[in-house]
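Notes for the one structure printed next.
The block that comes next holds subunit A.
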Amino acid sequence: MEEGKNISQSLQESAAAYSIIHEKFGSAISDFDANETMPFFEVVDTSLWTEIALFMREHPKLQFNYMACLTGVDYPAEEKLGIICNFESLALLNHKLAVKVKCARNGGSIPSVACVWHTANWHEREAYDMFGMLFTGHPELKRILCPDDWEGYPLRKDYKVQDQYHGIKVPY
Partner candidate 1 sequence: MSTMLLSQFSIPFLMGNSLNTWSEALAGFYLYGLPLGLVIVAAIPLVFIALYSLTYGVYGERKISAFMQDRLGPMEVGKWGILQTIADILKLLQKEDIVPASADKFLFVVGPGILFVGSFLAFAVLPFSSAFIGANLNVGLFFAIGIVAIEVVGILAAGWGSNNKWSLYGAVRSVAQIVSYEIPAAIALLCGAMMAGTLDMQKITMLQSGTYGFAHFFLFQSPIAWLPFLIYFIASLAEVNRAPFDIPEAESELVAGYFTEYSGMKFAVIFLAEYGSMFMVSAIISIVFLGGWNSPLPNIGSVALNEWTNGPVWGAFWIITKGFFFIFVQMWLRWTLPRLRVDQLMYLCWKVLTPFAFISFVLTAVWEIYRP
Partner candidate 2 sequence: MQELDTAGLGSVRVTRQSDTVVILEKDLATEQMVLAMGPQHPSTHGVLKLECLTDGEVITQAEPYLGYLHRCFEKCCENVDYPAVVPYTDRLDYLAGMNSEFSYAITVEKLLDIEIPRRVEFIRVIVAELNRIASHLVAIGTYGIDLGAFTPFLFCFRDREIILGLLEWASGARMLYNYIWVGGLAYDVPTDFLKRVKEFVTYFRPKARELSELLTENEIFVKRTLGIGIMPADVAINYGWSGPMLRGSGVKWDLRRNDPYSIYPELDFKVPVPDGKLSVIGDCLSRHLVRAWEMDESLKIIEQCIDKMPSAEGFNPRSAIPKRIRPKAGEVYGRAENPRGELGFYIESDGKSTKPLRCKARSSCFVNLSAMKDLSKGQLIPDLVAIIGSIDIVLGEVDR
């Protein structure tokens, strides 16, 4: 019971945070998805993403100073790739919010937020490495976990592993 109340309280906080962002950016962001496990909104106008990010970090009532996680996701049904960022106002306001940003599956790009949160630097590199979306404005967008000359983006749903890598048989 206690826990249930807690969660709904955090949901309220997230909703309040969302409404501040919504006030500023209006239709550039989607409606608030008020689920219990991970409340989020989606950035519709992706070109504004860096601006929204900076607003989220700097606004005195938001202060999302901590990016917990940045996940790349493949949505083959929508022909899109996306990232999901989990934010938190660490040690300040203690509210959480998740943001989704999507781009086209082939040659799509998302503005980088590495200049807003350092965390995003490596996470965006990882998302690029695994999914192949570009992050415009990223300081050094190159592969991080796979070798530089690896073919394809391993975490896409339709990924086929290459047969040979420098003469080494790849599929085990």
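Convention: a residue touches a chain if its C-beta (ideal position, glycine included) is under 8 Å from a C-beta of that chain, and two chains touch if they have at least 3 such contacts; residues count from 1.
Regarding selection, all candidates are chains of the complex that A comes from, given by their letters.
If you're wondering where the values come from, they're calculated on a predicted model, not measured in any experiment.
Novice: Check 1 or 2 against subunit A and report the one that touches it in the complex.
Specialist: 2
Novice: Under the definition above, what is the set of subunit A residues touching candidate 2 in their complex?
Specialist: 35-38, 40, 65-69, 71-74, 84, 86, 90-91, 94, 98, 117-119, 121-123, 126, 130, 143-147, 154-155
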